[in-house]
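Before I ask anything, here is the structure I am working with.
A single protein chain has been omitted; all remaining protein chains appear in their positions.
On to subunit A.
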Amino acid sequence: MTETGKTVTRVDLCEAVYKKVGLSRTESSAFVELVLKEITDCLEKGETVKLSSFGSFMVRKKGQRIGRNPKTGTEVPISPRRVMVFKPSAILKQRINSNGAGAKTD
């Protein structure tokens, strides 16, 4: 089944948990939220989240810099901020590139 161009959302993740683990749909949906919440809480504290064979989420601190409004060209200061980055694991990168010979689902 090749379903290119589709968007997978929470509903699909919940469905995957429901099918693979055998919990109720309500419980599955609560777990999807809980997993995302635990990851988010950790990142908010500035902690890195490493999920083996998937990838890691890291928080980076950015200092102040001068940006430019691309429309008007005026210079505006960009305040220091924290950004989140995702570093995909080698396994994930490999999986994405192995779809040449037809998409495969496990």
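Everything that follows uses one rule, which is that a residue touches a chain if its C-beta (ideal position, glycine included) is under 8 Å from a C-beta of that chain, and two chains touch if they have at least 3 such contacts; residues count from 1.
Please note the rule applied: contacts and distances are computed from a predicted model.
This figure omits one chain of the complex; the name its UniProt record holds, of "Integration host factor subunit beta", "ABC transporter permease", "3-isopropylmalate dehydratase large subunit" or "Cytochrome c biosynthesis protein", is "Integration host factor subunit beta". Across A:Arg25, A:Arg68 or A:Lys93, the residue that sits in touch with the chain not pictured is A:Lys93. By the touch definition given at the top, subunit A reaches the unshown chain through residues 2-10, 12-13, 16-17, 20-21, 23, 28, 31-32, 34-36, 38-40, 42-44, 47-55, 59, 61, 63, 80-86, 88, 92-93, 95-99, 103-106.
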